[in-house]
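Note that one protein chain of the assembly has been removed; the remaining protein chains are unaltered in position.
All chains are identified by letter, namely A, B and C, in their written order; residue positions are counted from 1 within each chain.
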Amino acid sequence: MARILAFAGSTREGSYNRKLIRIAASGAREACAEVHLVELADYPMPIMNEDLEAGQGIPPKALEFKQLMLENDGLLISAPEYNSSITPLLKNVLDWASRSETSEEIPLSAFRGMTAVVMSASPGSLGGLRGLVVLRMMLGNLGVTVLPDTRSISSADKAFQADGSLASSKDQKAVTRLGRILAETLERLGRSNDREDR
Amino acid sequence: MARILAFAGSTREGSYNRKLIRIAASGAREACAEVHLVELADYPMPIMNEDLEAGQGIPPKALEFKQLMLENDGLLISAPEYNSSITPLLKNVLDWASRSETSEEIPLSAFRGMTAVVMSASPGSLGGLRGLVVLRMMLGNLGVTVLPDTRSISSADKAFQADGSLASSKDQKAVTRLGRILAETLERLGRSNDREDR
Amino acid sequence: MARILAFAGSTREGSYNRKLIRIAASGAREACAEVHLVELADYPMPIMNEDLEAGQGIPPKALEFKQLMLENDGLLISAPEYNSSITPLLKNVLDWASRSETSEEIPLSAFRGMTAVVMSASPGSLGGLRGLVVLRMMLGNLGVTVLPDTRSISSADKAFQADGSLASSKDQKAVTRLGRILAETLERLGRSNDREDR
Partner (left out) sequence: MARILAFAGSTREGSYNRKLIRIAASGAREACAEVHLVELADYPMPIMNEDLEAGQGIPPKALEFKQLMLENDGLLISAPEYNSSITPLLKNVLDWASRSETSEEIPLSAFRGMTAVVMSASPGSLGGLRGLVVLRMMLGNLGVTVLPDTRSISSADKAFQADGSLASSKDQKAVTRLGRILAETLERLGRSNDREDR
């Protein structure tokens, strides 16, 4: 069964991306994936710093998050855009997860062989699209296959209904489909050698 | 069986990327893919221009190339870097292939659902890496899944032996593996719905 | 006096970018710059190919265009977006202009020390914004200072009036300002050492 880790790159209470990821996650569940939807607020970590890491090791919450990544084969990320790039919060979490605990560990084991779908929501007219350019490049460089399927919800402050769904049924369907596409692609791929070999 | 279209983004006689693509193509063949290795020199087309297209339609050689894309599920491209981006030749071929012949045609049918692996070679110290950033972004936006596996061969003017193989056995193995990875991923994926539905 | 070369990356008869560049060019002229507004249709060149160059040299029209670049200190470019990048036409012109005629020539002399403002127009909702990402990176790597001021006109098929101006007075003002900003920045900079030393 496809195992997917899903989260938004925001901890804001009213975050549009936290709403969006729930829709995509439900799409993945409808396609029979096992989805681990987590909140980055539950994984507080200090800003990545190699001196800190050398002195105290990878922080416990960063190790927990990395473990989650190792246990899943798919990534579903909804990424807010700050200043045409991703949030420092998201960058920090991904950077900590990229660290090796021992010198024997295969580098980037948490990322290699993963398959991802990314999306964004923003009050602006571009919907956070420019941040995804940076996120896609970064994930690709970490060994993740990022599927081309994506969605950026513009005017996000007006896009969601009280029940959490998107007012535009076209958008709702498209975002639900993102989760399904990831689940189905993981099913088709089976477990990759890269992830088996870790 | 995995069907792969392979080509270099150069027509230069002594092109390093034309050498490189042959190595990757042989890796794909070893993994039992059916590889169609073509030369862009055999597909001359005018610089893309919508007035030209409106007047005379898509040029015959561009249609032939688009047909090749439609008949394959994988793309193996070795892309020279010109001024930190891809060659106008490669951009032109991909742009023509992105055009629809009729208004009924599904947009981007030649690209949607394809899986690609890209690589580069250059005499410089970066090996053409910056051009791949642009190529990856573009293919992703066209609906192609670009695998994270890649290789950029630096000092390409000294990298190849007389028999066409790479002097560095590590590089030779890595580029051969690129073809194999694409072939194996296509096998695992089976034919995608996107491409079946075209 | 500020000398500016202005052109659109399209030769299409009804091109939105050809309309847009005229507005920006008039803004530069209002700020007393000497603007050379040219049409790429007047500079036909074969697709860049190093074998062709080695055999016949840089084509005459490419040399003429390069000469225009050498005679100006500012670049004003309106760039259509094809498949989330720039047109092969524009890439080709810039690549030819980047070639050296002799081995004594300072590399990239046509670009180094130039200051540029870029913009785009497109019928889509992003206005060609993604192509500018690629163009800005490329120009920067060629030694051009690209000013942050920019504008991407979305829904370009409905944006222009019969007299060539933009229906939105806010857009019209913003694009006129782009030309003025470039002219004023060039005045403030004076001729750069890079360009004097060529």
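In the analysis below, a contact is a pair of C-beta atoms (placed from the backbone, for glycine too) under 8 Å apart; a residue touches a chain by one contact, two chains touch by 3 or more.
From a predicted model like this one, the values you see are computed outputs, not experimental measurements.
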Practice item. Could you tell me which shown chains are touched by the chain that is not displayed? Key: A, B, C
Exercise for review: May I ask which residue of A:Ala2, A:Ala24 or A:Met48 touches the chain that does not appear here?
Suggested key: A:Met48
Exercise for review: Decide which residue listed in A:Asn141, A:Ser155 or A:Gln172 touches the omitted chain of the complex.
Suggested key: A:Asn141
Review point. Out of A:Ser78, A:Asn92, A:Ser109 or A:Ser122, which is the one that touches the chain we can't see?
Key: A:Asn92
Point to revise | For chain B, residues in touch with the removed chain | key: 125-126, 129-130, 133
Revision key, fill the gap. For chain C, residues touching the missing partner are 133, 136-137, 139-148, 185, 188-190
**Study point:** chain A residues that touch the omitted chain in the full complex
**Key:** 11-13, 47-51, 82-89, 91-92, 94-95, 98, 130, 134, 137-138, 141-142
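Convention: only the chains that are shown with their structure count from here on.
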Exercise for review: Call it same or different for chain B and chain C: same when shared residue numbers make up over half of all numbers used at their interface.
Suggested key: same
Study note, to complete from the structure: dist(centroid_CA(chain A), centroid_CA(chain C)) in Å evaluates to 38
Practice item. List the centre-to-centre spacing of chain B and chain C in whole Å, with centres computed as mean CA coordinates. Key: 29
Check your understanding: Out of chain C, which residues touch more than one other chain, so two or more?
Key -> 130
